[in-house]
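Excluded from the complex is one protein chain; the other protein chains are retained at their positions.
Each chain gets a letter, A and B, in the order it is written, and its residues are counted from 1.
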Amino acid sequence: MTPTRLRSSDRSTVTMPNPIPDTTDGLRITPRQREVIFQTRDLTVSYGERPAVRDVNLDIHAHEITALIGPSGCGKSTLIRTFNRMNDLIPTARVQGSVLYRGTDLYAHDVDPVEVRRRIGMVFQKPNPFPKSIRENIAFGLKVNGISDDIDDRVEAALKGAALWDEVKGDLEKSALAMSGGQQQRLCIARAIAVAPDVILMDEPCSALDPIATARIEDLMQQLKTRFTIVIVTHNMQQAARVSDRTAFLTAEVDEDGDARCGVLVEYTQTKTLFTTPADPRTEAYITGRFG
Amino acid sequence: MFLRFAAAITVLTTLAIGLTLLGETVGFFREVSPGAFFGSTEWSPTFADPSFGVWPLVNGTLLVAGIGIVFAVPLGLLVAIYLSEYARPRVRRILKPFLEILAGIPTVVLGFFALHFVTQVVLKPIFPDIKTFNALSAGLVVGLMIVPMIASLSEDAMRAVPASLREGAYGLGASKRTVALRIVLPAAISGVVSAIVLGLARAIGETMIVAIAGGNQPTMTFNPLHGIQTMTAFIVQVSLGDTQYGSIAYRTIFAVATTLFVMTFALNVVAHKIARRFREAYE
Partner (left out) sequence: MTVSAHELLATPDRASRERRERVFTLWMLLALTIAIIALLALLFDVLKVGIPRLNAAFVTDFPSRVPERSGAYPAILGSLWVIGVCAAFAIPVGMGAAIYLEEYAKPSRLNRFIEINIANLAGIPSVIYGLLGLAVFVRFLGFGRTVLAGGLTLGLLVLPVITIAGREAIRAVPPSIKEAALAVGATEWQAISRQVLPAALPGFMTGVILAISRALGETAPLITMGALTFVTFVPNHVLDRFTVLPIQIYNWTSRPQEAFQETAAAGIVVLLIVLLTMNALAIWLRNRYQRRW
């Protein structure tokens, strides 16, 4: 399934193709009915012998923003990186259990991580634009994904989709490194959406940004969720409460000897429910600030 | 204090090199016009009717160094990319000392290798007409000599590229090869270019490999199967003979040495300037 290729006759309406059909049909679908994108079953990730997060069971739903929150060391970054097999880059990382993407095991033998990452994009904590021009940053992702036509149109569409177009349209050849932190992060988002992924994973995307830049990106996320599915890791509870539809709370468990910390999923439910009537006392302790 | 004097010795050394070369070269140019030195393509200073055109020596030097670079750059860069992006820690722990060993082989040993093995066993079957002393053999072994330098400096440059850039590229679904060639290498390019320029300078200044295997025939040939003479080999040749102090032959050594010095010094300065720009980008 490749992104629909734009034909020159389509130039009047250049839209970012989203090959996975949206099932909402414009109706208001209750959260319970949304299609499941990711399913994890007894997912455990270890680095060498040491488990970082264990026995995670959760479902990520389409066109929602799912937040992963918890204190440091609870494994939320490790968890989100299983969704696009980024932990493959760490030689000692081991994954047990399963991660299903639209019913397919992401870690099956014949699955190429490169292809996984073309469907499931990622935005990182510290903006990491390439030391190239704005245009080249986005064009790189397109070329890597085998898209070589209508580059300029796609660049423009991606920048518009990331709410960055108006600020940079005057000079796309400017170096990406010359932009502010917030602009760089929006460029990274543009870069990610240009290749028409299904899902966008965001690992603390705003933690290196000032409040105004953060607010702009939070607004952007609401727009983006109509086209993509978003999973976000954040250490900022208020942010999770503001933007997400569902929230998963993880915490770090200390073992009997008190040294090894391993993350576990404590509670996962509608955001409103988690923050107003949490089921687990640990969740309640965290969100009321009694620890973490 | 002694310490300040010790540090000053390094400055004095440079000064002494400069003065020595300059002094004798000036003396040389009093007897031989710069026109004859730079204008002629015949180098026969010891003949009864001597000719002092330096170009055959420069030609020999550049031919050998050129062959060396053409051989060493792809080899060195591929090794560097492998070490930086692909190799597991266990492999690195074997490969890096191996490169250090290669770098530590005395050049007289490399010259012997070039003369015996490379010319006779490797090249003669391919080019039956190859001369015993030839530029190709010397060039290839000079290249082999600078591979560790290019590989190790380029690898340092590549490892200095932040992991976040790689992550960004992997996150878009790039393959390892794409990340290495289209993200890491371009980001490290100043460091890599600096390494190559330093390697070239080293190849130009190399003496024993060419003295043993390259020959003593100063000609303007571009044919690597023939013998040539480099600036460095000439200096050695004259030094081995019985040269009178103050004679014109004695002074030719210094004139050639100054030419050599200017070339290598310029390359070193360029390399360091490029490297500094690279360091500033990542620190």
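Note that in this section a contact is a pair of C-beta atoms (placed from the backbone, for glycine too) under 8 Å apart; a residue touches a chain by one contact, two chains touch by 3 or more.
Given the structure is predicted, the values throughout are model-derived calculations rather than measurements.
Engineer: Have a look at B:Val54, B:Ile69, B:Leu115 or B:Leu185 and name the one touching the chain we're not showing.
Structural biologist: Among B:Val54, B:Ile69, B:Leu115 or B:Leu185, only B:Leu115 touches the chain that is not shown.
Engineer: Return the single residue from B:Ala36, B:Leu102, B:Val193 or B:Ile248 that touches the missing chain.
Structural biologist: B:Leu102
Engineer: Give the residue, chosen from B:Leu136, B:Ala169, B:Met208 or B:Ile228, that touches the chain omitted from the document.
Structural biologist: Missing-chain contact among the listed residues: B:Met208.
Engineer: At which residues does chain A meet the chain that is not included here?
Structural biologist: 1-2, 101-106, 108, 110-112, 114-116, 118-119, 145-146
Engineer: Considering the whole complex, not just the chains shown, which residues of chain B touch the missing one?
Structural biologist: These residues of chain B touch the chain that is not shown: 2-7, 9-11, 13-14, 16-17, 20-21, 23-24, 74-75, 78-79, 81-82, 86, 95, 98-99, 101-102, 104-113, 115-117, 121, 144, 147, 175-177, 181, 198, 201-202, 204-208, 211-212, 232, 235-236, 239-240, 245, 253-254, 257, 260-261, 264-265, 268-269, 271-272.
Going forward, only the chains that are shown with their structure count from here on.
Engineer: Compute the distance, rounded to whole Å, between the mean C-alpha positions of chain A and chain B.
Structural biologist: Once rounded, the distance between the two centres reads 50 Å.
Engineer: Applying the document's contact rule, which stretches of chain A touch chain B when the two form their complex?
Structural biologist: The touching residues are 84, 86, 89, 91, 114-119, 121-124, 126, 128-131, 140-141, 144-145, 188, 191-192, 195.
Engineer: If you look only at chain B, which of its residues touch chain A in the complex?
Structural biologist: Contact set of chain B toward chain A: 88, 162, 164-165, 167-175, 178, 182-183, 186-187, 281.
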